[in-house]
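Every protein chain but one is kept in place in this view of the complex.
This part shows chain A:
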């Protein structure tokens, strides 16, 4: 069992989507995350093990490599694609409750800002690490965050900003969230931000890369 789960993890880590995909060259012709996930389920491996001991392990490895500048955004996106293909086979187990997510995170780029690459990366890595992601998109006002929090009790909130001018909007949105839902944990990120700014605006956490956020969330749900 462990062998096939390790193979799944390797496929996700290397962005090997399926047998047809010729990349990476060292895995050409071999089964990909898609077929191996199906095979594991057919062999009776518990869906929750496929997720936690296969897919999440692979996505976690690529997240760490990204943090260490050993890979760059395109490789993370290829891993996410391999992960998504495999996740489609687990959909019914999520629906019937036999596989559970670690938690939920509501993510959005704050009002006034239209940049989405950082937010999308965080979404993919959080999802690949077992979290349900509610992506509100870009230019998200406070009301939209509040509405999502109301609909998803217990969810974490992640906010992104890439401009110094929209950092002020982040402060405003965080204040509104904390005044209406003081128990909600807010995490912030984006190029011009730092830990000091996060503390100043009353956000609970600042991270400068997606895997660090996953590690914080993992500790919070443990």
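Please note the rule applied: contacts are C-beta pairs under 8 Å (C-beta built on N, C-alpha and C of every residue); 3 or more make two chains touch, one makes a residue touch a chain; residues count from 1.
Just so it is clear, contacts and distances are computed from a predicted model.
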Item to check | Options "Amino acid ABC transporter ATP-binding protein", "ATP synthase subunit b", "AdoMet activation domain-containing protein" or "Stage V sporulation protein AE": UniProt name of the undisplayed chain | outcome: "AdoMet activation domain-containing protein"
Item to check | Among A:2, A:165 or A:179, residue touching the chain not depicted | outcome: A:165
Checklist entry - Among A:114, A:151 or A:221, which one is in touch with the chain left out? => result A:114
Checklist outcome for this item: Considering the complete complex, of A:124, A:140, A:173 or A:203, the missing chain is touched by A:124
Checklist entry - Which residues does chain A use to touch the chain missing from this display? => result 15, 21-23, 25, 28, 72-74, 77-78, 80-81, 84, 112-117, 120, 124, 163-166, 169, 191
